[in-house]
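Selected chains only, in their assembly positions.
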Amino acid sequence: MTTGRLETFSDGVLAIIITIMVLEMKVPHGAEFGALKPLIPVLLSYVLSFIYLGIYWNNHHHMMHVVHRVSGGVLWANLLLLFWLSLVPFVTGWMGENHFAPAPMALYGVVLLMAAVSYTLLVRATLKVEGPDSLLARAIGLDRKGKLSMLLYVVGIGASFYSSWLSGAMYVTVALIWLIPDRRIERVLGVHPARNQGHVT
Amino acid sequence: MTTGRLETFSDGVLAIIITIMVLEMKVPHGAEFGALKPLIPVLLSYVLSFIYLGIYWNNHHHMMHVVHRVSGGVLWANLLLLFWLSLVPFVTGWMGENHFAPAPMALYGVVLLMAAVSYTLLVRATLKVEGPDSLLARAIGLDRKGKLSMLLYVVGIGASFYSSWLSGAMYVTVALIWLIPDRRIERVLGVHPARNQGHVT
Amino acid sequence: MTTGRLETFSDGVLAIIITIMVLEMKVPHGAEFGALKPLIPVLLSYVLSFIYLGIYWNNHHHMMHVVHRVSGGVLWANLLLLFWLSLVPFVTGWMGENHFAPAPMALYGVVLLMAAVSYTLLVRATLKVEGPDSLLARAIGLDRKGKLSMLLYVVGIGASFYSSWLSGAMYVTVALIWLIPDRRIERVLGVHPARNQGHVT
């Protein structure tokens, strides 16, 4: 089985998730700028979630780039990841419309944490197929960034009941950590391969 | 005619169906965890339908992998399958919002049954093009899993008027039967072909 | 310029149009089968429009199969077609919710007519690039089916003010004419080319 359709389907789902989130920003009734004011927390939530989904797409893109084969386990781990990411618009809307209240902040973190756990499962399922000497194994290494992210999510979930600001700071920090694109894979590859569908090296 | 665009279009429709289902989970007005309680049956319905659509995508993926040519009949059987699957978000929402009441449970089963019948028609239309000695014919064999699923759907539909639990148990059982990926095709292929768009062996 | 991305984008838009239509079928409040009754005209409209969009995707698929190059004119004619098709969910919803009243029936026909005109423009723009001796030119021929469809749409639009049934009969007839896949292109090609992305013959 090849990665082609896995990528097409994942791209489709990610593209839809990232786009339907904006539907939570309901068109206001007034025609003045003041009418937009209640939408500011919704917009901020949208921006954060957009960045998160961009990061997932980006890393998924990088990972699949060094993957040659997929197994049934990979397909299902990928679906599990997409399931948790599909809940992002819901928690984003809940968080934005309630001005970052404790419960929505905590749930936002839980969904992000579960997505991160699913991503880790996806990496493991892929490594099982690719083997310990594969490009992917070398690229992932100890996965410090992944582990740190999960820790920050847990802190953010716990902090949400004391301070929404602290909780939000945790989630923003994770986003910033990953905004720097995953150079690990680029480093291992050394060069940017030419545009050549089907080739990897 | 090649399978390329059939797969792209099907992936697109399946990706959208699987994602718009989550729009049925309306963001609640309250900001406490209690506000989520009425959403639990909606979420459970969503999870079940997500798994079903994942299974269909998975099996579609496997099938198209061993298919080399498509006919007009295949295109239309595929559209019929997509039509029934496009009704899944509707019946999922109806079932979830009515806490698994008899009528929605029955209709959910009917839509799943029709999707299964359409899938069988798609397999037959494809076999007509591929021939009885094709990889696909060997992979499908007697299609015991497919026949058992349809039987369980019928039982589930009938049971829905007596017990929602029994009915739901039937639908969950079918999902579990298929969650185990369709190893039949993997077995016939023997090896995982390398990532090579356009090749099949 | 190649047809690859034109097909991907068109497939994406068509997949979304065909799928968001189902969102017009709002989940009813009651939990009995009776609650579905008001949805029957909405479902019937959906089925008709689903078939229409399936036909467009099918024919688009067939046409692009024998096209080798696209021009700016082709891209814009394609966007014009997608624009009119994007209005199909709106007119489908208006028609279904008003139980096939005259004005929605007429507007439904207008949108279908404009889509047919756009498709004809797309064929012409493509023929300009491909030339009069191309496979496509031979496959399209006099385009009797296309011309008959447009005539039937005009009759259907006019009839809508006298009889919704007659108007609807016209639209169903056009769908039936096209449900038979466009064998013209298959006939010219003679054989089904093997699954081979990038090749046409």
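Letters A, B and C mark the chains in the order given here, with residues in each chain numbered from 1 onward.
As a working rule, a residue touches a chain if its C-beta (ideal position, glycine included) is under 8 Å from a C-beta of that chain, and two chains touch if they have at least 3 such contacts.
Fair warning: this is a prediction, and the values are worked out from it, not measured in the lab.
Each protein chain is a copy of one sequence, and the assembly as a whole in this entry counts 4 such copies (shown in place: 3).
Assume only the chains that are shown with their structure count from here on.
Spacing of chain A relative to chain B, judged by their CA centroids, is 26 angstrom. Per-chain CA centroids place chain A at a distance of 36 Å from chain C.
In chain A, the residues that touch at least two other chains are 12. Looking at the complex, you find that chain A touches chain B at residues 1-6, 8-9, 12-13, 15-17, 20, 23-24, 67-72, 75-76, 79, 82-83, 86-87, 89-90, 93-94, 97-98, 101-104, 107, 129, 197-198, 200.
Here chain B touches chain A in the complex through residues 7-8, 11-12, 14-16, 18-20, 22-23, 25, 27-28, 31-33, 35-36, 47, 50, 54, 57-58, 61-62, 64-65, 179, 181, 183, 186, 192-198, going by the rule given at the top.
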